[in-house]
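Apart from one protein chain that is not included, each protein chain of the complex appears where it belongs.
Order of writing sets the labels: A, B, C, D, E, F and G. Residues in every chain begin at 1.
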Amino acid sequence: MEKSFKYNRLAKDDAALLLVDHQAGLISLVQDFSPSEFKNNVLAVAACGVYFKLPTILTTSFENGPNGPLVPELKAMFPNAPYIARPGNINAWDNEEFVAAVKKSGRRQLIIAGVVTEVCVAFPALSALEEGYEVFVITDASGTFNEVTRHSAWLRMQAAGVQLLNWFGMACELHRDWRNDIEGLGTLFSNHIPNYRNLMTSYFTRSE
Amino acid sequence: MEKSFKYNRLAKDDAALLLVDHQAGLISLVQDFSPSEFKNNVLAVAACGVYFKLPTILTTSFENGPNGPLVPELKAMFPNAPYIARPGNINAWDNEEFVAAVKKSGRRQLIIAGVVTEVCVAFPALSALEEGYEVFVITDASGTFNEVTRHSAWLRMQAAGVQLLNWFGMACELHRDWRNDIEGLGTLFSNHIPNYRNLMTSYFTRSE
Amino acid sequence: MEKSFKYNRLAKDDAALLLVDHQAGLISLVQDFSPSEFKNNVLAVAACGVYFKLPTILTTSFENGPNGPLVPELKAMFPNAPYIARPGNINAWDNEEFVAAVKKSGRRQLIIAGVVTEVCVAFPALSALEEGYEVFVITDASGTFNEVTRHSAWLRMQAAGVQLLNWFGMACELHRDWRNDIEGLGTLFSNHIPNYRNLMTSYFTRSE
Amino acid sequence: MEKSFKYNRLAKDDAALLLVDHQAGLISLVQDFSPSEFKNNVLAVAACGVYFKLPTILTTSFENGPNGPLVPELKAMFPNAPYIARPGNINAWDNEEFVAAVKKSGRRQLIIAGVVTEVCVAFPALSALEEGYEVFVITDASGTFNEVTRHSAWLRMQAAGVQLLNWFGMACELHRDWRNDIEGLGTLFSNHIPNYRNLMTSYFTRSE
Amino acid sequence: MEKSFKYNRLAKDDAALLLVDHQAGLISLVQDFSPSEFKNNVLAVAACGVYFKLPTILTTSFENGPNGPLVPELKAMFPNAPYIARPGNINAWDNEEFVAAVKKSGRRQLIIAGVVTEVCVAFPALSALEEGYEVFVITDASGTFNEVTRHSAWLRMQAAGVQLLNWFGMACELHRDWRNDIEGLGTLFSNHIPNYRNLMTSYFTRSE
Amino acid sequence: MEKSFKYNRLAKDDAALLLVDHQAGLISLVQDFSPSEFKNNVLAVAACGVYFKLPTILTTSFENGPNGPLVPELKAMFPNAPYIARPGNINAWDNEEFVAAVKKSGRRQLIIAGVVTEVCVAFPALSALEEGYEVFVITDASGTFNEVTRHSAWLRMQAAGVQLLNWFGMACELHRDWRNDIEGLGTLFSNHIPNYRNLMTSYFTRSE
Amino acid sequence: MEKSFKYNRLAKDDAALLLVDHQAGLISLVQDFSPSEFKNNVLAVAACGVYFKLPTILTTSFENGPNGPLVPELKAMFPNAPYIARPGNINAWDNEEFVAAVKKSGRRQLIIAGVVTEVCVAFPALSALEEGYEVFVITDASGTFNEVTRHSAWLRMQAAGVQLLNWFGMACELHRDWRNDIEGLGTLFSNHIPNYRNLMTSYFTRSE
Partner (left out) sequence: MEKSFKYNRLAKDDAALLLVDHQAGLISLVQDFSPSEFKNNVLAVAACGVYFKLPTILTTSFENGPNGPLVPELKAMFPNAPYIARPGNINAWDNEEFVAAVKKSGRRQLIIAGVVTEVCVAFPALSALEEGYEVFVITDASGTFNEVTRHSAWLRMQAAGVQLLNWFGMACELHRDWRNDIEGLGTLFSNHIPNYRNLMTSYFTRSE
């Protein structure tokens, strides 16, 4: 059998997490997810960053203007992460400090989520890909104006070689094996997947 | 001008809250809302019950079977509320203990949310209406199998005289005036309306 | 409190089931449900008829022409039910034999499902209503060309006083109390609600 | 049993058909149906008018301006029908000539279809209702800007007492019994319901 | 023929326009319309107010907080209109100054649009109805969190007797006859209905 | 003409079927299909496995926990198939026993369906592709949380070289020619495509 | 500039049209288009075949069984076209007579439309591609069970190199220049694009 495809698989020790422009103003522009779902997804991807101890980089665009401040939850979850408040670069990769932080992480896999998908996510994704990184975009923690825009942004990124996956896929690909930590992963899922929490509630109630 | 319509308006001192069958198993049947949205809405309506100090009644159906236990958050939020684990009555209003608890509340307005909409919500709603109560169904904290079912359940209830409104409408109709407690209402909204939280984040950041 | 609304509630001893024109050709016109869902719903409402021992009447329109024969499952489930193959009346209520069969059932509540909603269901529903029957249309076992048509048919029927509900609501309203027969109702749900079956599978596996 | 509802049923000898403002310009504003579906529905309701020999009235609004001429097919199908090119009245019922034509028809049931639903249909529907006519709006041969608008127009008309139904429901309610003319009705359906034509094709092929 | 329905028809000399809480912050919560569509609709209903010289009342809720200021366009279009910045009343009708302004207008028909539908629109609509006003809610210039919420708000208002219609229906019902001012109405449509503008562009180009 | 594309076509003697994690708990998380449709599709793909005598491998993840047991129907349909209850590996391909079973089948084409799409299906699909297998994912027997997740999972798999097709496409590509067994294929379709069953019912009724 | 992409553009003298399995029974399975739209699209692509004088091949599968006869309109439009009633091959390309007819056409571009998309269209499309043909699938004249199936079928074909386009794109790519025949192309569009017909009606009315 011929073996031409290489499965670039997320690995805890290879990956860094980039959270781009999840700012109070910009998030209010997002309409391709319901606000409750989007909030949950963003917090879930951040919780993955914490849980898997991924080097994480926060960045914002123009946070003193209408775009607004980073949502406080993210700042609180990563108190020691590099935080690059970009003064003007729209593509985070155009910001030297940001790229330096990425390089300092020493990771070759970049997991990116942000607002809005076709700009704050797609631009650094394409730039990083050109630099040779493996790029994974978390599709359900990246939001934009509407579904038409999301769809075209995905097609542009797919064509370039970005791997598209949701936060749950990211968590599972990083964790590899439930036995590495059953309780930890279960808690992560329970906190961010209401129906998984329901399964656990029913299960543990019955097991008592 | 003729005045034939009477606006039966929710009032803090007239209303009781009935949370019907939000059980771990039954909620997993709900597909007319995304799970994250539905969870948020259910917790929001419960938070309204706490905030407005509404007499609240919890009830479940067959909780030792596949329907599963009440979701723990609700039990925790109303530790002292009447809790009627119905042994078999599908319509909660067929359970004497439940009706007694309603009557004991002394309220004439009943706010009902539950799972599933066309049964656990609609049946007691119609029964209570027949008894002369004013009935308000919280549409976004009541879930069911799909949108077709929801739609027909709503039309049946509307025709009977049920008032349909979402949890936000309920909160606003109960609160009447921001000046009664600006911070309290703001916190309620901030906790359950992500984009309202964003507005507050931007506002208070700028005001500092 | 004023008591002006009367809750006309389905009761096993008051209701008859009318299955109208679920014919192989006509069903292929239905596009407001996916075929798998619709088939499941029709068989579920029929299973309710059997389970609750409702007097059931089958009728078809022009079954030797393009409309096609009654789907064989329904015939098989009700081998002894009155079966009125209408030679031409579009509104089943215009057929004397059909009305005679309804009257012979002695029931005052008529549960109707059929194809297509705005004709084969709505016409006899409106006629029966005029005759003073309480009429319940099973919304998810009645199909039509598209959602626009369904929606307008529902509004016409709602305005006339038809009660709209799905088969699950019908089953629950008829059964009243799980204790009347836990296993029977559970089996009915397990056979026609895949996620309820899943709940039962998990529950009984754990309970073993 | 109480008999309070009266089923006002369409009857060939009681009904007139009013086709309002199906003009080339106005139809291009319709987006709550795909153009092919809408065209088919409009021609179908017109074909019903011809087939059932309903007194039919055509009217247009400002047809020398941007609203454009009546679509030629309708004019061709009713060469002898009263044709009222309203010089300015938006509500056709405000036009004396139009009302005179309606009255001259001697019918008490008015079937209305037109463009756009909330204006050209709803206005004369409400006016006619006030005059004591029974009014039937053909929902799928009446189009408007989008589904939100359609939905609110339907609710306004439903509340007033308009009966909402699609062209197929209209045809069936008028025809009453296939035996009145099997071939004629079959042809009507075959021409305007592609899947019914398919049923007939298969049926007659096999019967040969 | 029986004449039981009364068509309460909008009339220029009977109607007042109430624009409720179209504030920069609150509008960002609206997700049942795309932002471009909603902006267009709100400006259109305002343009109708100006064009038909309707007494117009502006009101806001808590405009110094997160809800944000009235969108500047509305203020600019009605520089002399009563402007009631409510300090805390959620239901505008609870504000004496607002009700006084309504009464001072001398009108018995109230046209209401606002944000969000189930609160800022529905509450004063129901209150005004109780006071005997004829109430018309402009459905496409009133926005809310999602379609579920909109739908239940509409059903609550419909049941109470509110007439639901879009801004175009409002304009047409007020104008009555194109001949009253062809150019004025045409300009209004051209400014807010892009495809009507296209019809006019094509028409006048050809007519030159 | 240039011939660069190679059509890797499913063949009965080259293909194995892998059913991954269709467990009672996990299936309750699936919301990108209605439950009835999904159940039908899963049973259909399994029926294909039986009918075409494909080597079939069953696997589950953590079946003693909240994920729940394999749905009993699948176990019953493949009583002798290798059944690998993975103790912890999320990607089935990380389980040596599973890969050994795949290798033992001797097939180079792997047909995969499972729950959830982006994890239980996509991970082994990508791993197998890297190993040189031809991989076919059955899109309608693989479910996940919502359509956004499905869409991104598909794009990731498409980019890697997975062939996406539904169970009906799989059946037809394997069967090649109706004449190989008309009755068998017809029965398969009749059991799982309600409208195909309707076609057969009408056909055979007429042919009698 | 680098020139690596070659635009394989449809040309009248290079293309043949293959209409696969548009049979009365199979078409009734199509639910990813409304029946009226689908019928229009199929007739439109056929009308293109006639208008552009493309060598056209008709084929059916099992037309004496439940799949039903070819829709009569297509047979009538191509009385002299090769018509291959396949006795059993599901993939038309497996039928020697069909492939011979394709080869005899001498064309290197194959335009394919059929029912259902993922089988009757995709299979010969992939086979022809492997043989070195340029393949164009007419997406809106090819129908299937639902949108999920369509979407995966498209992705499979896109990955293989099929060019996806609708019938209008096909017509325009073939025609190249309006001046080749203004009236002919206009008639084609007028017959199958209702809003284009409306544009023409308005235009020619004004030009008179």
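Going forward, a residue touches a chain if its C-beta (ideal position, glycine included) is under 8 Å from a C-beta of that chain, and two chains touch if they have at least 3 such contacts.
Keep in mind the model is a prediction, meaning the values are calculated, not measured.
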| item | value |
| --- | --- |
| Which residue of G:146, G:166 or G:191 touches the chain not shown here | G:166 |
| Residue among E:49, E:68 or E:169 touching the omitted chain | E:68 |
| Residues belonging to chain D that touch the chain removed from view | 28, 31, 34-35, 145-146 |
| Residues of chain B (touch criterion as defined above) contacting the omitted chain | 199, 202-203, 206-207 |
| For chain E, residues in touch with the removed chain | 24-25, 27-28, 34-41, 68-69, 71-72, 193-195, 197-199, 201-202, 205 |
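Rule of thumb we're sticking to: only the chains that are shown with their structure count from here on.
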| item | value |
| --- | --- |
| Geometric centre distance via CA averages, chain E-chain C, whole Å | 42 |
| Gap in Å, rounded to a whole number, between the CA centres of chain F and chain C | 34 |
| Chain A: positions in contact with at least two other chains | 28, 34-35, 193, 195, 199, 202-203 |
| Chain contact topology (line, ring, star, complete or other) | other |
